[in-house]
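With one protein chain held back, the other chains of the complex are shown just where they sit.
As written, the chains take the letters A and B, and residue 1 is the first residue of each chain.
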Amino acid sequence: MAFYVVQFLTGLASAASLFLVASGLSIIFGVTRIVNFAHGAFYMIGAYIAFTLTERLSGALGFWGAIVLAALAVALIGVLVEMVLLRRIYHAPELFQLLATFGLTLMVEDLVVLIWGPDDLVGRRAPGFKGAVDFFGQNIPSYDLFLIVLGPVVLGILWLLFQRTRWGVLVRAATQDRDMVAALGVNQKWLFTSVFAVGVFLAALGGALQIPRDAVHHAMDLRIIVEVFVVVVIGGLGSIVGAFVAAVLVSELNAFGILIFPKISIILVFLVMAVVLIVRPWGLFGKPEAPARKTPGLAVNPWRPLTSNERLASLAALVIAAMLPLFAGNYALTVGSEIAIFVIFAVSLHFLMAVGGLASFGHAAYFGLGAYGVAFLAKMAGLPMIVCLLLGPLLGCMGAAVFGFFAVQLSGVYFAMLTLAFAQIVWSIAFQWVSVTGGDNGILSIWPEIWAASPSHFYWLALGVAALVTIALRAMVFSPFGYALRATRDSLLRSEAIGINAKRIQWTAFVIAGTTAGIGGALFAYLKGSVFPDNLGISLSVDALVMVLLGGVETVSGAVIGAIVYKALNIWLVSQTDLSKLVLGGFIVLIVVVFPKGIVGVLEMLAQRRRKSSPPGSPLIAKPIESAE
Amino acid sequence: MSVASTLLAVEGLTKSYGGIHAVRGVSFSLRSGEILALIGPNGAGKSTCFDMLNGQNRPDSGHVRLLGEETTGKKPREIWRLGVGRTFQITATFATMTVRENVQVALVSHGRQLFNLWSSAPNYDRSEAGRLLELVGMGGYADRPCGELAYGDLKRLELAVALANQPKLLLMDEPTAGMAPRERVELMRLTAQIAREKSIGVLFTEHDMDVVFEHADRIIVLNRGTLIAEGSPAEVRSNPQVQAVYLGEGLLYEAGHREGASA
Partner (left out) sequence: MRARNYFVGAAFALLASGMAHSAMAEDLKIGEINSYSLLPAFTEPYRKGWQLAVEEINAAGGINGKKLVVISKDDGGKPADAQTAANELVSSEGVAMLTGTFLSNIGLAVSDFANQKKVFFLAAEPLTDAVIWSKGNKYTFRLRPSNYMQAAMLVEAAAKLPAKRWATIAPNYEYGQSAVSVFKKLMSEKRPDIQWVDEQWPPQGKIDAGPVVQAVAAANPEAILNVTFGADLVKLVREGNTRGLFKGREVVSFLTGEPEYLDPLKDETPEGWIVTGYPWYSIKTPEHDAFLKAYQAKYNDYPRLGSIVGYQTIKSAAAILTKAGSTDADKLIAAAEGLSMPSPFGEITFRKIDHQSTLGAYVGKTALKDGKGVMVDSVYKKGSDYLPSDAEVEKLRPKD
């Protein structure tokens, strides 16, 4: 019995820091609607600064002072980030802020290694909490007891802050209805800044408090960020109590889960999240989100098919690309193939995200399933390459059909998180089911057959498929189905009112996007000659998001440009410098600030401005759609 | 008009939220080509009632029949398929699409081409889309992004969209809310004209009594969830119960009339 009590208490202690970080993320999201990917980075910086300070300042006062000081210092960094970076992009398209904070995270990961060195750092134990307390023969670390108390204390302080101060009332009001607070004449700028600072403070405090338990290292951020997202979503976005309950739930499930299934912790949080989202789509303590009000004057350039001149130009570009093997070496061709494959991947996500308004955080699942589909067919069934390429993507299609069915029942961030959960579940299966998937070591030797083996042939294959896929998806954007899909994105209310079954339209789009991603994955398996769980991992999903956002989520062709720029830059940087993350992150942050609508979005804006300034200016935008009237 | 059949029949519609009766036993009917106004002070249950007709909300009890077919509890999109067009109190349009595309989507849906992946949507029934836009006076705006339109134009666009499935019945929730007085009159005049030409039944809720009394063939009055009066504009205007309700609200017709005229 004592054992179970202790296991329960241990779970509570693990919940404390998870709660601190999650509550900060939840507050920030609730008010600013920013999905702060950099939250883990702030957590990590908190730990690093606390490490440095606790090594310098001696005594108990020094230790605890250092913890608080570190959190304050990071909060200050947070304020700077908010004022310098985020303030500029609050009005950018949804999720663009995610791109900015992602870039920031990349930079921080390299920066901490530059500042604090590559070694894992192990800090001091907390003065007065070094030992353990005996509980019927079981030892409980006294620091755990401290954390167990701290969690509810922080919850209480936050509660008081939100219930008893004017600031708290504003924050709560803003969480429920941002427009209303703006209408009340509150200085929204400073409300946002202060909320961001509090959120970052909590993250950094969570990091600093890890000093006595954990090693400080440069990958701490990614290890916590996903879990924290999950906790926030299970608890309900914007709900502090929800974050607390979810943190306890996840930690306790983990503490007791490993007694029965020792291998479960790798997948547990995602299973819980998937179940919660399916049963209670707004999290345990969340409220159904009011449909986002579209800001009037949201000037999106109307989408239109290419004019004949543009078609010719695209064809010319394609022909030039196809001539690459005439003058480029094998390496350039292989890189070209890889970029073409990522164009396929990016346009598939773009179709779902930009056309359908469904931002998937787990799109790599279908890319990876396509790759594994090929691997199974080639290695187990021994089918010829062409058959594998045709049938392999069906695995992505099936995965998308199953998961998409559940995912499209949700929208916005909840949709994103459910897709993330599904992707992680698929990833864990690939990772754990060693006898079938080879686990971490993957499936090897899936090389192309002779006809496609030479880099130039494979390049032509990849380029051809990429061109076909891009054209097909583009045609779909301007098909009746594409119109219906955009309609469900713009207004669910209206589309239902004109007879559109929005869920079925979105589900179909999900399957189309998943299958297309699977085609990319199938080619990727042959390009690399192998598949690994990485092919369905989070970082690949994030890459796809970045490509779409970078190109411009409000444009039709953004994904193509985004994929080419991001992938080419990424490959080049990784090859040229060990600080590729710093440079790439800096580049992304720069793009976000300079091109708040993505690369293509800004190009379009410039082109439009030029056209508008040139007389004779009809107020209506001339639309040279090839007419069939 | 007298020979027109019953288009919409509502019987004993009831809905309550946590013990509070929002709508209680409301019954009325509507004939083809008739323009029926549903009025009542704030909180009278107009919107709840309206939402139960269009499928947005499910009644606790009661029936809604459209041309004899039971539509109670059906989804909005199923009701639309039966020939009901609707406009919203706060306009709901496809903000990133052009005016023409907004109408084309409705035409696509009406033509059951929603899952057509290959043909060209920009060319889909362009002439019909153009005709509908001309009908509501939006012909010159076809290529404008919907997000750039003035509010009154959005309302007219909604009307064009609502007409795309050749409806038998139009449900319009506060069709003139947020519009300038002159626009209100224009929009309702247009609606009435179309309704009479095509013999479409129109049910609308409205705050502006000018609009109501000028265009409605018949008026029903809700108060606290129950129907308190029904009849021609003249009958309703002289109904003491109605006057009491509106007096209590400080919203006498004459007061509303002056307000509207001076705005």
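We adopt the following convention: a residue touches a chain if its C-beta (ideal position, glycine included) is under 8 Å from a C-beta of that chain, and two chains touch if they have at least 3 such contacts.
What you are looking at is a predicted structure, and each value in this text was computed from that prediction instead of being measured.
> List the displayed chains that the omitted chain touches in the full complex.
Hidden chain, whole complex, touched shown chains: A.
> May I ask which residue of A:I258, A:I278 or A:V593 touches the chain that does not appear here?
A:I258
> Which of A:I45, A:V113, A:V154 or A:A487 sits in contact with the chain that's absent?
Answering carefully, the residue with contact to the hidden chain is A:V113.
> Among A:V186, A:A321, A:M398 or A:A475, exactly one should touch the missing chain; which is it?
Answer from the full complex: A:A321 touches the omitted chain.
> Considering the whole complex, not just the chains shown, which residues of chain A touch the missing one?
The list for chain A reads 3, 6-7, 10-11, 13-14, 109-110, 113, 118-122, 130-132, 138-141, 143-144, 212-215, 217-220, 223, 227, 251, 254-256, 258-259, 262-263, 265-266, 306, 309-310, 313-314, 317-318, 320-321, 323-324, 327-336, 338-339, 431-432, 434, 439-442, 444-445, 447, 455, 524, 528-530, 532, 534-535, 539, 555-557, 560-561, 564, 568, 571-572, 574-575, 578-581, 600, 603-604, 607.
Keep this in mind: only the chains that are shown with their structure count from here on.
> Can you check how far apart chain A and chain B are, centre to centre, with Cα atoms defining each centre and the answer in Å?
42
> Using the touch rule from the top, collect the residues of chain B that touch chain A in their complex.
That would be residues 54, 75-77, 80-81, 86, 88, 92-98, 101, 104-106, 108-110, 113-124, 126-127, 140-141, 143-145, 147-148, 161, 164-165 of chain B.
> Can you list the residues on chain A that touch chain B in the complex?
The touching residues are 294, 296-305, 475-476, 478-484, 486-487, 489-491, 493-501, 505, 508, 554, 620-621, 623, 625, 627-629.
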